[in-house]
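A single protein chain has been omitted from the complex, and every remaining protein chain is retained in its original position.
Showing chain A:
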Amino acid sequence: MFLSLSRLNMAAFFRIARYPKSSSNSLFQLVGINRHAPTISRLYTRGVGTPRLGFCVRQTGLNVNSTSLHFMSCRHFGVPLQKNNMNSVFHLNTASESNVPIDRAMYMYQDALMKAFIGITQSGTPTAAQSLLLIKSCGSVLAGSPMAERTKLVQDFWKKLQELGVKFDVTHYNELLRTHTENEFQICPIAFLEEMEAANVHPNRVTYQRLIALYCNAGDINGASRVLSVMKNQNLPITEAVFSSLVVGHARAGDILSAEGVLEVMKEAGVTPGCDTYVSLINMYAEKGDIDKTLQTIDALRFSSPSSKNKELMKVIVSLARCGHTDHVSAILPHLSNSRYLYQEMKAACLNLIVHGQEMTALSLLKKVRDLYMTTSMDFSKFFLHQCVTMETSVGKLKELVKAFPNDDSLPTWLHYALRLALSNNQTGYGLELIKALKAEGLPVRHHFFWPLLTQYRKNKNFAGIVEVVKVMQEYGLKLSVSDLPYFQDAFSSLEHACDYFKESGIDVTFLQEKSPYEVGNLAELYTQMSSSGVADFRGFKDLIKCFRRFEDVESMANIIELFMQEEDRKDKLMFLAKVFSKFLREEFELKEKQIKQFFRLLTEKGIQLPENTLADIFIRCPRLQKTLTSYPVPHGEPEMQSKAIDPSEVVKIVEMFKDKKEKLQMYIRTTIATLCRDGQIEHAMKIKSEYSPELIPGDYALLINGCCQKEDLEQALKLKEEMFQHFPDSVLDLSKSLSMVELLGKHSRVEEAKAMLEDIAGKHRVHDLSTLRLLRRTLDRIADKGLSTVVEQLLDAIITMKLCHPGNFIFLPLINSYINNKDYEGAVLAIKKFNAKYKIVTGVHELFSHLLEEGDLDVLQEVTTLYSTHFDEHTTFLHMFFAFLSVGRYNDAHQLMQTVDLEGNPIPIFWFAKWCVRNTKMEALENLVELTKNLRCDRFELYHQLICLCEITNDWEKAESVWMKIQEESLIAKDKTLFKLANILQSNGKEVPFEVPEILPEELQFSIFNASAKDVLDLVEKAQQSGNVLPSITYEEILLRILQLNRAEDALRVQKIAFDHYPALSSNVHLTCKLAAAYVENGWTRDAFGLLESVLEGQKPPPSHVLGYVAEKLARRKDFDGLHKFMEILKKANYHHGNLSSYEALAHFQAGDLDRSMTLLESLLSNPATADRSVRPFIRNTIKDITPDVLEKLMDLAQKLSTHFNQHRLAIELFQAFLLNNQIEDLKNLITRCPGLKTQTRFLYYILNRRSMGPNAPAAITAITEMIPDALPKKFIYGCLIRGYVDDNFSSSSLLSDSSSATSISITFSEVSTLSSSKKPAGASCICCFRDSLALAIYGRKLCIDKDLKSAKEVYQRALEENLHIRPSFLMNKTYLDQDVLQNEIKELESPPLQQDVKK
């Protein structure tokens, strides 16, 4: 094979020629280079998915500044950056997919790790994978932190995780060992094993390997041998990793000769020394300072494989520098070469060197790499300075280093940069030193340099710190000013406090004694201040609202609004305007009307358009304003909703359709034909067609044509098509049917006709979308399956010239497949060449390669390779060659190819191939792929996941277990989904699962908590609780709401306790807590309810008054005076006024039978104008049914008195409503005669009638009222109420029709139809039916479909059929909203009986 390949004229193959044998026999065969390097590109969100990702990284890699990396690393830990972002917390809990890149990062910063740690721990119990990742991240990947710190960190993490209830398994212990080894921290292995034993965790092969490494690192060869003998006793295989450790062990013990000897021992044991071993050896030489041998071994390693050895070289440099052989570093530097990840590798090495105090060595490395990149960009070296600042390298040395940086004239910039870093790291001392250095360089020192420091002290309320900074400021001649104020003011309890404190410390604070602009209401001054400091962080809205409400300085007000409008998140900021207008009393408003108008005029003049929601909010709070500002555009409420539901154009179409009387018949014909065609009874369908041919519409023909195409009856299809165009010259055959015909023509090799058909399609259809492309591909695929290459080629040409789709791989593939099906490879190559020449596209790489390799047709193979490599690049071609080798099972060839060619690069094809293997159950190929791509930087997790997926398909638990061991050995953290699958495989084969199975919420449950049964949700909570998992708070919320919906207060109480334990913040969720409280009160658990309400009342958002009313009512009805009083106290304490409370008290007395007290309470309530409003309703509502005639009389008297003498109709209105709701018509009449003033209260009458119309027996009640007060309300309104009443009353059509006066005068409008629709009751249909308005019925039906109320829709449809009204089923079938299949079935079901009758007829 390789001989043939080496004939290819390519650079890579020269290498094969040069080392034809070494690849198989060489000492330096590459086996398992364990490189923990990420696809750095994954650190870029944008980079993912771009095809040339590897390259794009190299170019942009330089711009990675530390901040973005911090940010990214946080993100990839799956840590929510915004804590309130429930979704991210959710993901964090359920899936640890996002850990991928950071796990393989070359370096990481400690604060990023800390952030991740805090994020993970705050969101509940960390998962096993998260814990593993945290432990792992404390190793050498924290290149910028000293080892001692790293060790402390990992110990802290371990302890904290244990406290949080993480159950460590063997992987965690292994990873801890590894981290300790990397951090050169000495632990007692025996104690460690004992600890493991105590935790009932059994060490495995990897544990022993790591222990050996630990011993060897310390140079304790004896200890290592002891472990080795244990391994041997247990018959565990000794892998390369062990030997590699032994090399280190011997060398550290001072015996370099024995170290070299390990290689021989290895070979004797049948293990080939690989990269790892050699790297260990090189490092040992370096530590000894033996530069000659180091270089020698490096050379040997470099020749052994084509991939870059930069990372290994960097390790050597660090080893040299750490052992004091800095002078030898210059000998290694020239060996560095430009490679894809050079920058990242250099960065990691430099961070490490700086930590060890080797800044100068780091600098020389930086310079060397900079030269390789040929860059002078400042961004290149920023990380270096960053690390120096973190390590607080002395300012003098820093200056020296900076001077050696590329742009050596930019010392000020570097100093500013360093200062910024120090300031944001809160390194006060270092920052001040740097400021001193700035001053010494003659650079200005400004006020705001000190603000970050002040901010920090402000947050800690560290007064001494603030004073210290202020004093330093004064040293530089910077006097405190108003602009400094916001940065320290909050620390002090008040401004006076600050003044006193500063005065005591001898600081001049005269500026503070000047009055704040708010106090004098000087908006102009405030404006100047705001305009200089910006409003982004403006806080003083309370004062601002006060100032604004005076409406004195309108001009400044407009200016300030303008400032806010410049802000990006102005919507939140502008909310204060709404507050300005809220609770404006009428007098107040009238007094200021002129200014208010002027204010809005000014805004308009300034071109300021307030956001619509702000405006709406203002108008809601101050309806008067809306009338005043007639010129201002008024936002409308939800206009889109309606327009979406009723598409006017479709309505017109339907109307026309309904006029046509044939419609019904046509509909049946069509359905029949459709059914018959689908069932393959095309002959039968044709018979129907010929019988009813005058009734046929184009759609019927299309169905028939499709049926014929499926039967491959070309002639018939063509005839039908002709007939169709004869009858309907303007008709258009839809795309899929046209293409079916093309397919059929193609299969019969009638290319010209097929082309004509395609042309027809191109002329008539909107093409160029994905579905067209898929249809075209399917068509071509089917022709290709028959091996008709020439036909495919001609059609493909036609498709592209007609611009039916853009030329691309996807559409070309059928052509190549058609050749492959014919085994005509040369033809395929020719076709590829032809299309390449025409469209610059080459396709079918994998298919062609695989088949050629299988066939062994080397000549064509060479041709294909040349062709591909000229079109793609060397890398992609070889990668596909590699895949082809794997897929045909020639693994040795694949391995050799891997060794000779650097396949590093775009990882996306690798995943593609992995999935391909899973699809085609090619286990061996996939295994080999995973093994061989070990040193490529691609997502190993995903590859292993695919492997496990395949194991799951084949149900091979042994394989799955061995895969898991490999994952551990590679020190990878398996994804949750992988572990989940693995556990499944083991469990289903009756094996023990040696790790904790991660909790993966079944996706169905996540989305259907609202429909789940109580048992299901409780199970979910229980399961989570038992496994120590914490569900996301949003899930708890959903679960609680669902439980309440199911009326299971006891369960709610239980779940609430669990949820609130995990998420205390849930208690401030007003909606949830109020619902819970209401449920508890209902069950009499007042204490629990009060607890909840108290916490809500403490929060920012007050609970809605109706909830409080509900609680009070419940208490009152139960005559729970204690509870009621306590409740009032709680409200009082929270400063919450609830006007109706006395009414509830009255109710409680009434319930207790103490009539007098309740009446007195009521009277006092009503006589007080402040509380009269609405306050009696709870009482009336609850008592009206049980009230005795004499009490009623009393109430009536009172109502009459208030109504006639005080013009206070409240009581009368409440009584009116209560009577109406209870159908006490006599009392109602009585009331109206006694209180004639009621008739004037139209606003309430509207409201009450509206409500009543939705109640039972509404029509009768409404008719009665209209008789009593005939002219108080407009007729139209009354009729509207009546309709609604009839609908809700489940009326029969006759009852409305008998009421002829109303039936004739009402014409149904859209708004009424939608009212009816919203009632969602089939009665609505009968109502509309009785108006014989098919359009309204159709709209109604459609609305029901949109609401997914299929049953009602069906009923509407049935009713329409009964009433002989036409509704097209398609009109009900709204594809945007419905699962078409379901509906189609439903309608089929519907249609079948009448259909059969019709056909018989």
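Going forward, contacts are C-beta pairs under 8 Å (C-beta built on N, C-alpha and C of every residue); 3 or more make two chains touch, one makes a residue touch a chain; residues count from 1.
Following the convention adopted for this analysis, contacts and distances are computed from a predicted model.
Chemist: Between "COQ5 protein", "RRM domain-containing protein", "tRNA (guanine(10)-N(2))-methyltransferase TRMT11" or "NADPH:adrenodoxin oxidoreductase, mitochondrial", which matches the UniProt record of the unshown chain?
Modeler: Spelling it out: the chain absent from the display is recorded in UniProt as "RRM domain-containing protein".
Chemist: From the list A:V389, A:L423 or A:L1249, which touches the chain that is not on show?
Modeler: Answering carefully, the residue with contact to the hidden chain is A:L423.
Chemist: With the missing chain put back, one of A:H448, A:H497 or A:K823 would touch it. Which one?
Modeler: Here the residue in touch with the unshown chain is A:H448.
Chemist: Give the residue, chosen from A:E525, A:E562 or A:D824, that touches the chain omitted from the document.
Modeler: Only one of A:E525, A:E562 or A:D824 touches the chain omitted from view, namely A:E562.
Chemist: Which residue, A:T413, A:S771, A:T954 or A:Q1045, contacts the hidden chain when the whole complex is considered?
Modeler: Of the listed residues, the one touching the omitted chain is A:T413.
Chemist: Provide the residue numbers of chain A that touch the chain removed from this figure.
Modeler: Residue positions of chain A that touch the missing chain: 410, 412-413, 416, 420, 423-424, 446-449, 451-456, 486-487, 531-537, 539, 562-563, 566, 605-607.
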